[in-house]
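Of the protein chains in this complex, one is absent; all others appear in place.
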Amino acid sequence: MSDTAVAVQHDERHAHDDHHHGPQGILKYLWSTDHKVIAMQYLFTGMFMAVIGGFMAYVFRMQLAFPGISVPGFGQVSPGEYNALVTNHGTIMIFWVAMPVLIAAFGNYLIPLMIGADDMVFPKINRLSFQIFLLSALILLASLFVQGGGFGGAWTAYPPLSAVGEYNQTELGSSLWLIAVALEFVAFLLGGINFITTLMNARAPGMKAYDIPLVAWMIVIASILFMLSVGPLIAGAVMLLFDQTLGTGFYDPARGGDPILWQHLFWFFGHPEVYVVLLPAIGITIDIIATFSRKKVFGYKMMLYTAVATGVLSFFVWAHHQFVAGIDPRMANVFTVTTLLISVPIAELLFVIIATLYGGSIRLTTPMLWALAFMAEFLLGGVTGIFLGASGADIYFHDTYFVLAHFHYTFFPIAIIGSFAAFTYWFPKMFGKMMDERLGKIHFWGTVIPFNFIFIPLFVLGMGGQHRRIYNYQHFPELASAEMYNLREMATYALLVMLAFQLVFFFNCIKSWMNGKAAGRNPWQSNTLEWTTESPPPHGNWPVDEMPNVYRGPYEYAHPDREEDYWPQNEPS
Amino acid sequence: MSDENNRNDDGQHDDDHHVNYTKIYVTLLILFAISVMGPFIGEITGIALITLVTAFGIALVKANLVIQNFMHLRWEKKIMKWMLTSSLVVVALFVAGVAPDVYNHEGDNWENLAAKAAVERGIAGGEHDAEEDHAEEEPAVEVATAGFNAAGSYVMICAACHGAEGAGDGAAGALLDPSPANFTDPTFWSTRDDARIKTAIRDGGVSVGGSALMAPWGALYDDEQLDAMVEYVKSFNPTGE
Partner (left out) sequence: MKPIATTRSATGVPTGRLAVWWLLASEVVIFGGLLGSYLMMRLGHPEWADAAMHTNTWLGATNTFVLLTSSFTAVLAHQAAEKGDGKKAAGLLVLTIGGALTFLAIKSFEWYTEISHGYTITANNFWSFYYTAAGLHALHVIAGAIIMGFIAWDAFRGKELQRVELIGIYWHFVDVVWIFLFPLLYIAK
């Protein structure tokens, strides 16, 4: 792969430059195949959908704390609207915020840069993936405004409620919701192929498998997990769509169908899905922590193999979502054991992160704060999962707010904290400016502290027996006590505070983008390849004859032979 | 462009794999012919295993031939074989984990009444064919009412609120307001007739001026089945009519 190869590439690239700088003008932002532009498209779409999902949370939390209130900015919340709000909040946050931001946006942006490539291997398919994704988002939003309103059968869409229009009262909305989700799957299947093949094949000369930064690995492993697990659900979604629109009886017990089949099809994907979003968040965290501890990752191979083991194990735990659904109790035994087992590799990942911090020269920048908060909050979420994984305890906890608080203590760190960590860390590279550190820290504390005040009350409420998916607890005397309402109000006020602090973030973004200090190439003094090019990188990432070669791993910090405490991967020696 | 193949490849691609595609094709056709003949032989000899082996066993062999030779998996790098194997393992895992609930209709302390009823209906209905009046029939159900189990339906759908003995004391109904009807209460029956019960079941509580909490079930049952259910509900009446 030497001079002749480079010469060939050089020639090809000349042709590339001569008549293909990429589209110009407004088309540059809409029709480009450049992975960085597509990444931005995913990022902004994801952020927009996060605002919508957050607004939904605001509305239904107001209703829960102050039943019957006319919510400012929305009006009174009917039961049907409440169901649609909680359903779409969940669906949007997982499929149109967590996945596009963590995987599609940062995967697209970082992978080619981190492996020293000039783009993804299939740029046009990359563009197509985003277009399908955008279409899916538009269809989902449309579903909220059609006659009958948005689908309200929970993000898990169990039939017969989801299958029979007479039951869910949102016939059109239900089908649009399902089509939107299916299209999103297709977009991510296509995108996943791009990420995996790019990482496998398009690496810079000299970059061996163990020289790839962990975040890139994690995103690719997550893509593989996604691709292997989503199949049965796509089949199941087609079947559900036919039940909804054609009147088939796949899930109709009276016609020989089986609603439990849907549950299995859904959760067989649904469980690996949470690891699909967890692994990238962990990758982001470890990369940031290595940079700001000025230390090598404690166990690179251990993290890699443990992540793979987690992925494999994640296929064996799905029915813990169905312990009380009427599955065979003997299967429940099996799934309890596997569910408890999976906490081991995940704990190991956290231990490696802690070991990396230990003895490091810590720089408490904003991204570092987010990374540390991810660990702390995710840890709390993870341990509460143990209670739920034990089928005996789950008989009580299932469908209570304990479950809800557990998965918010895991999802929020993944989707929100992880996204802010990545965003604040790579903002200088993406926009060429530094973010304001003080505003960043205010935003950080104003998000993380209120977050705990939202969900700890919900744990308590869950232990007190509060069921999920009820729009007005006044209908349930034992759940309508003053103490319980105090907790609901606390959670809602905390949410309002947290939402208010997000304005600081938006202000910081705009201010930094317009007026921020110039970032230079490598403001954080990190080793990985994306920091060796300009900020922001040009089309093609590096000049054609300066494509990097790689000489070492990504985390060579504080190496004894060096004067500086970092050693970029592309420096010869 | 074929340069690319050479340069990027492990070299074997061009040299080694000139298997005779025609031979493979002919083999496939022969296997195919056997698999079509199989069921006939199986029927004549009465050995169902023959059909199974010829149909599915041969399918596996044919698929293997296509995958190894036409898709060149034989000469591919190991990673492809790992990928394919992983996919198949995932599918097998899915079936293994789901079969106890979906394939089985009973297990440790549980019974899938709806599925068992469906099987019985189908067997009792026998040659009830689709040819006749399917176009007309409601999308809901194609059943032989001879096999309809009103008591089973009650257990499945009504008992949760109305109670196993019809006393309006089902667990799910405990906190509802108004509470579910108590069929063992004579005063209930003094103001109800068959038609009203049937309407309530079919179109929901609101249709008879009652609570919206009683859902409409008409989508699941045809006319005769609704009558059967009304009769069953009436059986809870302590005064006997």
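When the chains are written out, they are named A and B in that same order, and each has its own residue count from 1.
One rule holds for everything that comes next: a residue touches a chain if its C-beta (ideal position, glycine included) is under 8 Å from a C-beta of that chain, and two chains touch if they have at least 3 such contacts.
In this text, all values refer to a predicted model and were calculated from it rather than measured experimentally.
Of the candidate positions A:D258, A:D287, A:D328 or A:E377, contact with the hidden chain is made by A:D258. Residue-wise, the contact with the chain that is not shown comes from A:F242, picked out of A:F242, A:Y396, A:F431 or A:F476. Residue in contact with the omitted chain (choice from A:S32, A:S229 or A:T310): A:S229. Interface note for the absent chain: among B:L84, B:L113 or B:A215, the touching residue is B:L84. Of the candidate positions A:I196, A:L214 or A:L388, contact with the hidden chain is made by A:I196. Although one chain is not drawn, its touching partners on chain A can still be listed: residues 1, 8-9, 12-13, 15-16, 20, 112, 117-123, 189, 192-194, 196-198, 200-203, 207, 227-236, 238-239, 242, 246-250, 255-258, 261, 265, 268, 540, 544, 547. Although one chain is not drawn, its touching partners on chain B can still be listed: residues 1-2, 4-5, 7-10, 14, 21-22, 25, 28-29, 32, 35-36, 38-39, 51, 55-56, 59, 62-63, 66-67, 69-72, 76-77, 79-80, 83-84, 86-88, 90-91, 94-95, 98-99, 102-105, 115, 118-119, 121-123, 125-135, 139, 142.
The definition used in the following text is that only the chains that are shown with their structure count from here on.
Chain A and chain B have Cα centroids separated by 34 Å. Chain A makes touch with chain B in their complex at residues 164, 166-167, 228-229, 231-232, 247, 252-256, 258, 260-261, 264-265, 268, 315-316, 318-319, 326-331, 475-477. On the side of chain B, the complex with chain A involves touching residues 86-87, 90-91, 93-94, 97-98, 100-102, 104, 107-110, 112, 114-115, 118-119, 122, 139-142, 156, 175, 177, 215-216, 219-221.
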